[in-house]
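Okay, so here's the structure we're looking at.
One protein chain is absent from this view; the other protein chains keep their places.
Chain IDs A, B, C and D follow the sequence of writing; residue 1 opens each chain.
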Amino acid sequence: MTAWLFGFLATLALVSALGVILQRNPVHSLMALIVTLLVTAVFFIALGAVTIGFLQAIIYAGAIMVLFLFVIWLLNIQAEEREAGHLALKSFGALAAAALVAELLAIAGRAPAPEAAVKPSPAYGTIATLAAALFSHYLIAFEATSLLLLVAIVGAVALARRMPRRRSTAASPAAASVSATGQDVSAPEVSRRAASA
Amino acid sequence: MFIDLLIGAVKAVVVLLLVLNLTALLLWFERKGSALIQDRVGANRANLLGLGARLGMPNLGLINTLLADPVKLFTKEDFVPDGADRFLHWLAPFLALFPVLVTFAVVPIGDAVTIAGHRIVLQAASLHDDALYVLATIGIGVYGIALGGWASNNRWSLLGGIRASAQMISYELAMGLGVVAVVMTFGTLSLQEICRSQGGVWFGWLPRWGIFVQPVAFLMLLAAGMAESKRVPFDLPEAESELVSGYFTEYSGSKQAVFMMTDFAEVALIAVLLTTFFLGGWQVPYLYRDGFILPGGVHWALSGPAVAILGVISFFIKTLVLCCLQLLVRWTLPRFRYDQLMRFGWKFLVPVGLLNLVATAFVIVLAGH
Amino acid sequence: MVPISYVFGLSAALFGIGVCGVLVRRNIIVMIMSIELMLNAANLAFVALGRSLGSTDGQVIVFFVITVAAAEAAVGLAIVISIFRSRETANADEFNLMRW
Amino acid sequence: MGGYWLTGLVFIPLLGAFFVLLQSEERALWRAAFIFSLLPLAISLYLLFAFRSGDAGYQFVERYPWIPGFGISYHLGMDGISLFLVVLTTLLVSLCLLYSGGGDIAQRPREFCFFMFVLETGLLGALLALDLFLFYVFWELMLIPMYFLIGIWGHGRKIYAAFKFVLFTMFGSILMLVAILYLVHIGHQALGRVTFDLADLLGVTVGKTPARWLFAAFALAFAVKVPMWPVHTWLPDAHTEAPTAGSVILAGVMLKMGAYGFLRFAIPLFPVAAIEATPFFMALAVVGIIYGALVAMVQPDLKRLVAYSSVSHLGFVMLGIFALNPQGVEGAVYQMLNHGLSTGGLFLLVGMIYLRRHTREIAEFGGLWSRLPVFAAIFMVVMLSSIGLPGLNGFVGEFLIMFGTFLHTWQAAAVAVLGIVFGALYMLWTYERVMFGPITKKINETLSDLGAREIAVMVPLIVLMVVMGLYPRPLISRMAPSVDALLARVRTAEQRANTPSGAKLVASLEPSRSHGPR
Partner (left out) sequence: MNHFNPGALDILWLPLVPLIVVAVGAVVVLLAGVRVSDDDSEGLGWIALAFLGAALLFTLPLIGQSSSTAFAGAIAIDNYAAYFEITVILTAAVTVLMSLEYAPDFRLAGAEYYSLLLFAALGMMLMAAAGDLIVIFLGLETMSIAVYVLSGLMRQDPRSNEAAMKYFVLGAFSTGFLLYGIALVYGATDTIKLGPIAAALAGAKGGSPLLLAGLGLLLVGFGFKVAAVPFHMWTPDVYEGAPTPVTAFMAVGIKLGAFAAFLRIFLVYFGAAATHWNQVLWVIAALTMTTGNLVALVQGNIKRMLAYSAIAHAGYVLVGMTAAGAQAGSAVLFYLLAYAFTNLGAFSVVAALERRGERRDAIADYRGLALSHPGLAALMVVFLLSLTGVPPLAGFVGKFYVFSAALNAGYVWLTIIAVLNSVVSAYYYLSVVVVMYMTEGEARPIAVQAQPGMVAALALSLIGTVMIGVYPGPYMGAASSAFKSALSHTQVSSRQLKLRG
């Protein structure tokens, strides 16, 4: 990766990441996040992790983020008039995060990075290499992942599906108000996103 | 180095121009094709200098669609509704079009040719993981539509946007399953390689096209692709009768034109992908590196450039046929209901795709041993 | 060529921004987005470090992390939906039925 | 090995606890509880007579591995010091149950009996355990039932009192747990194996500095329980608010646990540290004696008065213990028994009058002599025993203690004598205000004298007071060998620490091990 390309991409990544946390409007935050994710995908590809880069774009940027978009719309979350929250808490948060970054950067600076001493083989980062690892050394992890996704599907459906009506008694006011909002229509979609990912 | 860059740029421009022209052509075909199907004349008014009549084809309306339509659209007022998110409203159409256009970069329109000592692959960009790239760009394409719907500050638009994104995400899965089946069959992610391995024949007469190995995947990809392009019968996001015009209700002028272009570019994209995956891409049946060898054993020698040109022509013919097929479907079938659409996607396409995948895997493993 | 540790440094910065977002923002969706940012930064670190080591393991882990992120997002957003049904707000400060 | 007598003694009450839970009818319940409580009493009496006097070691020993990984065993045994406390415990529990059945406990009698029996198990177990872990288990176990007894059946600020009691004692004892663990750790290094057995740990010589700390932790736990001034403040509250039976057990047995702990664990385990601490403890004991007596003098509440007199009496006990000579220690043990009888008796008597008048204010009474002659007579005997009138048991104990203390530090004895004088003063003054003079309150004229059950409760106490006052020999002879053994151990340790060679030996052993003579 050449220096100017790195500089450009890194700046883009940082600016968009800051955009995520600075934008008032959640949709704008989301857009910034998508840009960050895509830039990261480019980094992946530049670092030789081509497959992972594309997967990042397909799943992360292409599917998971749509899920966020849905929910923002479903709930009609508007831009905040003015950030609530305590100033002290916020500055503490910012300070803590800054300290963390400083420390990590210091570590990055001191880390004896073996500057890609190893010239990766042509197969590095290809889907074949990845698959071979997935189905041998990481077999258990891979299987666990499938269960994890099942858990997520079941969980998301359990939480977001339409509230069942009471069989015996009349629907309680709370239940009625929930079904009246009509937000349930797309609720199954939420869970389906998980499956598509 | 410079030459390589130049070749790359030229290839990119060529592909871009081809796509743009293809979309224009599709627009014309849509106008006149629908007229034909519905037994009416169709666009026929604009008649620059009486050119059409002079050429003896006043009813083709080529000028209408190729010239008058764009001019009209690009000169109309660009209206942004009150309360809209101006930036995203402006960005959305391009966000929709861009991913579709860049997808074409990896589509091989012909075999490699050698010009002046440079081996040129007729493919704007040759990545290792073309198939993943295609899926990635298609996945990103959702945002233009979705944001366009949201940024318009209009209920119909938003609803259209939501529908569009849900639909696209859902059918992306089916599409992915189809692509994976194809990739497994050919053992490569490179589209050029996929095309290449579709050369030759089985049984001495049957072209080794993907459609004969993966008919299920072909149908799946066709259906899913049409759903991705959000056209009838999957045009729930626009659904004039319910949502006015869906996500681009609030668009006018050039931005509207870009959305329309996206539509047609997607149709073209589906066609080229299906061609590449299932119809041998630039392969011409019985045509080999040095000429035709027909099933009977007849040999007809051809020069290298001629073979290459034939390949490109065959690719475009196949693509056009598939485009026409899609347009035909558009004017033949009624629109789905939204739940039908979802049910079809999730409860039919996905299971079928998974079964197909399992069957493919079994066949590969059994054949491999 | 840019040293890999620069990329790692970038990932650290992204991680920090994510942490900051969780701590500072009160909009629940944005908080979840910031968490995604953290995971993404971790992914970048995995790939960068993996590249400098010349090993594929980092990429495999990223594969898993993306899956986990998907699962977390699905459940997290379902939780947001379910809380929104009763509260009609996405501001974490208003979730104060119980003291933090 | 001596059969399963001690196990039976400890766990029969626990069986009784669950047995009484099965009783549904109240009268049957009390009867069953009392009869059941006679079982451990009978066993303890049997042991009293089966006990071989003149034997300094433990008798009726039972030892089985319990948690072998930790060298923890179920190790019970009895010597001359614990013998009488065991008998006192079983006796007082029986009497309390007998008394409480007479209307003192109106609510939830089943649970009351349950907790009394659990408490008895805890007390007996703590007295008999020869394994530090086992001891700690029982030590903590007796807290909980007492907590319930005070909290449920108490009066006034009962919850405050219960909490104060538990938190004070737990604070002390949990530091003792740390000390036990640390001692075992030292023992592990010294002996090469983990053991909680008292006999094994007595063979470990602890370095000087750790010994001081460990002794301090043990001493804190036991001093809270005794209670020594200034950690006594839980006691007046607990005594005052507890139900009568609770106060009796608390004063009669539980306070002795502290003193017993000093004798059984703190002093033998860390003799040098104990000797070093002697002036400090003697001073505290003397302060406690005087302070308890003075505060008792100004109490308007009868029960509180008795409670403070306990502080004073236990001061004597501590004084005797830290005299560290046969007279002092034997006197202390004797005084523990005396205090159990006399203060237990006093609490019972206060309970009886409280049942009749629902007040304990001294000012509310006066002239009861004429109305309640039996009550007044019994009160008189018990009070005189408490004061230490010659001929009654209190005299023997106090005399021995004063004698021992005088031998050790005559100044302490001199000041402590004041305590006796004050004791006589406030007791007699109180008696005068309650019993003599004209009846000032109308209501007091309607009071009835003691019933048969109440007299039955008091008679054994009176008999014992007289017998122990006139013929202390059988008791002394049984406890003397154990006391002598203890003191011998202290002396040996002291000499070793004081002779230059011994000091060097100890110093060299500081971090490591030794097989000290047992």
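The criterion applied here is as follows: a residue touches a chain if its C-beta (ideal position, glycine included) is under 8 Å from a C-beta of that chain, and two chains touch if they have at least 3 such contacts.
What you are looking at is a predicted structure, and each value in this text was computed from that prediction instead of being measured.
S.K.: Which shown chains does the hidden chain touch?
M.R.: A, C, D
S.K.: Which candidate, D:12, D:32 or D:143, sits in contact with the chain we can't see?
M.R.: Missing-chain contact among the listed residues: D:143.
S.K.: Touching the hidden chain in the complete assembly: which of D:6, D:127 or D:162 does that?
M.R.: Of these options, the touching residue for the absent chain is D:162.
S.K.: Looking at D:3, D:69 or D:438, which residue reaches the missing chain?
M.R.: Final answer for the missing-chain contact: D:69.
S.K.: If the hidden chain were put back, which residues of chain D would touch it?
M.R.: Chain D touches the missing chain through residues 66-70, 108, 111, 133, 136-138, 140-141, 143-144, 147-148, 151-152, 158-159, 162-163, 166-167, 170-171, 174-175, 177-178, 181-182, 184-185, 188.
S.K.: Please output the residues of chain C touching the missing chain, sorted low to high.
M.R.: Interface residues of chain C facing the absent chain: 8, 11, 15, 18-19, 22, 28, 31-32, 35, 38-39, 41-42, 45-46, 48-50, 52-53, 55, 57-58, 60-61, 64-65, 68, 71-72, 75-76, 78-80, 82-83, 85-87, 92, 95, 97-100.
S.K.: For chain A, which residues reach the chain that was dropped from this view?
M.R.: Counting over the whole complex, chain A touches the hidden chain at residues 103-104, 106-107, 110-112, 123, 126, 128-129, 131-132, 135-141, 144-145, 147-148, 150-152, 154-159, 163-164, 166-168, 172, 174-175, 178.
By definition in this document, only the chains that are shown with their structure count from here on.
S.K.: Hey, how far is the Cα centre of chain B from the one of chain C, in Å?
M.R.: A distance of 35 Å separates the two centres.
S.K.: For a test of understanding, state which residues of chain B touch chain A in their complex under the given definition.
M.R.: 85, 88, 127-129, 132-133, 135-140, 142-143, 146-147, 150, 158, 161-162, 165-166, 169-170, 172-173, 176, 189, 346
S.K.: Touching residues of chain A toward chain B in the complex: what are they?
M.R.: Touching chain B: residues 25, 27-28, 31, 34, 38, 41, 50-51, 54-55, 57-58, 61-63, 66, 69-70, 73, 126-127, 186, 189, 192-193, 195-196 of chain A.
S.K.: If you look only at chain A, which of its residues touch chain C in the complex?
M.R.: For this pair, the touching residues of chain A are 1-3, 6, 10, 13-14, 17-18, 20-21, 26, 29-30, 33, 36-37, 40, 43-44, 47-49, 51-52, 55-56, 59-60, 63-64, 67-68, 70-72, 74-75, 77, 80, 83-85, 89-90, 92-94, 96-98, 100-101, 104-105, 107-109, 111, 113-120, 124-125, 129-130, 133-134, 137-138, 141-142, 145, 148-149, 151-153, 155-160, 174, 178, 181, 183, 187, 190-191, 193-194, 197.
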